[in-house]
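All protein chains of the complex are present and in place, except for one that has been dropped.
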Amino acid sequence: MRWRLIVPVVVVFALIVMLGYGLTRNPSELPSAFIDKPAPSFDVPTLDSDQERITDAAFQGNITLVNVWASWCVACRAEHELITEISRRTGVPVIGLNYKDTREGALRWLGRYGNPFAVVAFDPAGEVGIDWGVAAVPETFVVDRDGTIRYKVVGAITREEMNDTLIPKLRQLKQAS
Amino acid sequence: MIPEIGHFALFLALGLALVQSVLPLYGIARNRADCLAVAAPAAIGQFVMLAVAFVALSFAFYANDFSVTYVAQNSNTELPWFYRLAAVWGAHEGSLLLWMTLLASWSLAVAAASRSLPREVASCVLAVMGAVSVGFLVFTLFTSNPFAREFPAPAEGRDLNPLLQDPGLVIHPPMLYMGYVGFCVAFAFAITALITGRVDSAWTRWTRPWTTAAWVFLTVGVTLGSWWAYNELGWGGWWFWDPVENASFMPWLVGTALIHSLAVTEKRGIFKSWTVLLAITAFALSLLGTFLVRSGVLISVHAFATDPTRGVYILAFFAVVVGGSLLLYAIRAPRFDAGTEPVAALSREGLLLLNNIFLVVAAAGVLLGTLYPILADAMGMGRISVGPPYFNKVFIPLTVPLVVLVGVAAVMAWKRTRAEVLRSRLWAPLLVAIALGVLLPWLALGTNGVVAAAGCVLGGWAIATAFEDVLRRMRGRRVKLPRAVVGMALAHAGVGVFVIGVSLVTAFGAEHDVRLAPGEQASLAGYDFTFKGTRHVEGPNFVSEIGDFIVREDGEQIAELFPEKRRYNASGQTMTESGIDAGIFRDLYVSLGEPLSGEAWSVRIYHRPFVRWIWAGGFLSALGGLIALSDKRYRRRERAAKTVTADTRARVATAEA
């Protein structure tokens, strides 16, 4: 047996190990480019009024949940009550980012389903969304006291995800102070 | 009832496949002729059972039997009958059944031809194919049963993926699978060679036609896939380097290398272990493709609905089949290359060796690019993408020398060729190629450029050298040309035609995204496209907005195009049907984007010069393969095999004495 003939076996073995690892991963799940980086700055009107403005200064000193949503988004309605529940159970304020929506539509939606948000930033053109690397609504970010993004959920939050990751994460950040 | 018959037939097929694989191998080990004799009848039986299962599933689709879960998920009463039949292979379970049925057809063909092979060889080949079949049957029956029922049956099916509702679907997957699965025959011959320890010119003569046949199918399949993507995706592109496309392209590259290496092994008796390795690799890549498409490890435009448990099974199967074969290879291959024959740089075998290196490295590059995102993730280097720009940058430097070689190899003799001979024979094709490079783009499109001219010189070179060889042979002797020679020339000319198509569509292809309201006009590459508006049309299972575009050149109407935006009733998915005016020298291509305010639409307009040459080249190469297959040499196989068996018997006798 010549050593050269072993090469194909070794290559295939490495290939199999690698593909086996690949099976344990979800290729379409993308980590945010912002994890452990400062939240992108913004300065936009609030949903309530053009005169009021909200900026990223709002994150200073508080652990915050940022929820990107829109009234035309079905999945947002599915996670809506969970957002309320997280805020109630952890005491973490939720800042909404209303994405590519109309004022009337968004306000009507909040009127109908309840408003869990401390304040809602209004982003009708989706510009803040792009700065935050939002691909599609809903997305939810966990922002630390110093304005650093710690975690991100893509798509609607499930109850399981809330109980197993999101709430423990928020509690852990709270205790870290 | 009928689905149960199909399901039962699958179990019987599994039993027969077990018999087909186990008994002959036992027969070889114990030298028992009665066990060897079982292989062919078992293969025939297995084919019959799979055919029954296939017909049963087709009938369930035809009869809209939605109690069969697979039918309910992939069909609909509104679906036209021909798409209902093609929907059999429209998703994972059914396409596996197609795969197995085709594998059984190849086994049947081997069994039918087995009289011309020594019984030991035929039985061993069938046994290996049977073993592969067992693996897939177990996989199907226990993880992907297409006959699983669901009660109560839903009243309506969920419809076939609209992307697949295209004439391309009817023909493309069967062709592609015939190619994939066909490499199983070459693989089985390679394993047989390792088991029996024999790679001689008889072995190559048996293996070559099967390999060429599989290659022809794969070439047609890949070409059709490209054509289908062009028509159906609405992006005006003909190749996207999508993982699924790469999965079909890698076995093609290695299969092409195998065809050439088999030629060397047959003619010169060298590169034996390399040829065997290529035969194993070609099939290994077919299996790998199956894994990539069905396991969900990569994101693709047209992967199947994926499921990790299936991935685990296929990966395990891949490990057993490929790992086992390569181990066997590592143990047994050293005995093959005892020869110390010189290989001259200026000889056909020398060039074919180079050809093999380039093809295999190209395949390795495609493999690396396709799998690198997984590797990077596994190494903790984050999520990265590897896309068309990478593949183009790596692939072009690897294939350009290959096309240059194609031309030189045609005029190169075996063993040794003098440089003067090459010079005297190659200058004329070179002049023709240069003339073509300068004139063709200019005459056909009224323009030229560096990329276009270089591509046409390269393509022209492959075509001209192929013809030079044929012409010279016809002049030299009055005898009829062997079909193998004509086939080779056509296959190589096909490469040239393909290269010209690729270069010109890359150099001069143009596109325009534009917002058009009815009555408005857009211009591209000297053509004026006037949008007349859309009308609403109801199809059998979809509603459609059909756009109407008048194309004018110098004020004169030359075409009217009707691109569509369809919405399928059952799934609510929208699909783009492009409007294409096809031509030898250019396609004009319009696809509808989305409706905008008012009556306006976003519209994509493409000018695609010479794009048809790409597929013409592919089909021409496949035709070349087909002609080579019909060569007398293979038809005389029976007699040759008999002499060889007699010869072998004589030598076995002397060895025993």
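Per-chain residue numbering starts at 1, and chain names A and B are given in the order in which the chains are listed.
The criterion applied here is as follows: a contact is a pair of C-beta atoms (placed from the backbone, for glycine too) under 8 Å apart; a residue touches a chain by one contact, two chains touch by 3 or more.
Heads up, the rule we're going with is that contacts and distances are computed from a predicted model.
Per UniProt, the protein behind the absent chain is "Cytochrome c-type biogenesis protein"; the candidates were "N,N'-diacetylchitobiose transport system permease protein", "ABC transporter ATP-binding protein", "Cytochrome c-type biogenesis protein" or "Nitrile hydratase accessory protein". Across B:A153, B:V394, B:L481 or B:I550, the single residue that touches the chain missing here is B:V394. The chain omitted from view is touched by exactly one of B:T143, B:T196, B:N231 or B:S630, namely B:T196. Of the candidate positions B:I384, B:A413 or B:L471, contact with the hidden chain is made by B:I384. Listed here are the subunit A residues that touch the chain not shown: 28, 30-33, 40, 72, 74, 100, 125-126, 130-133, 135-136. Residues touching the missing chain, restricted to subunit B, are 28, 31, 120, 195-201, 233, 235, 237, 240, 242-243, 269, 299-301, 335, 338-345, 350, 353-354, 357-358, 360-362, 364-365, 368-369, 372, 375-376, 379, 381-390, 393-394, 397-398, 511, 513-515, 567, 572, 574, 593-597, 602, 647-648, 651-652, 655 (touch as defined at the top).
Here is the rule we go by: only the chains that are shown with their structure count from here on.
In this assembly, the C-alpha centroid of subunit A lies 43 Å from the C-alpha centroid of subunit B. Remark: subunit A residues 1-2, 5-6, 8-9, 12-13, 15-16, 18-28, 30-31 touch subunit B in the complex. Those residues of subunit B whose C-beta lies close enough to touch subunit A in the complex are 273, 277, 281, 284, 288, 291, 295-299, 308, 311-312, 315, 318-319, 322-323, 326-327, 329-331, 333-334, 371, 373-375, 377-378, 382-383.
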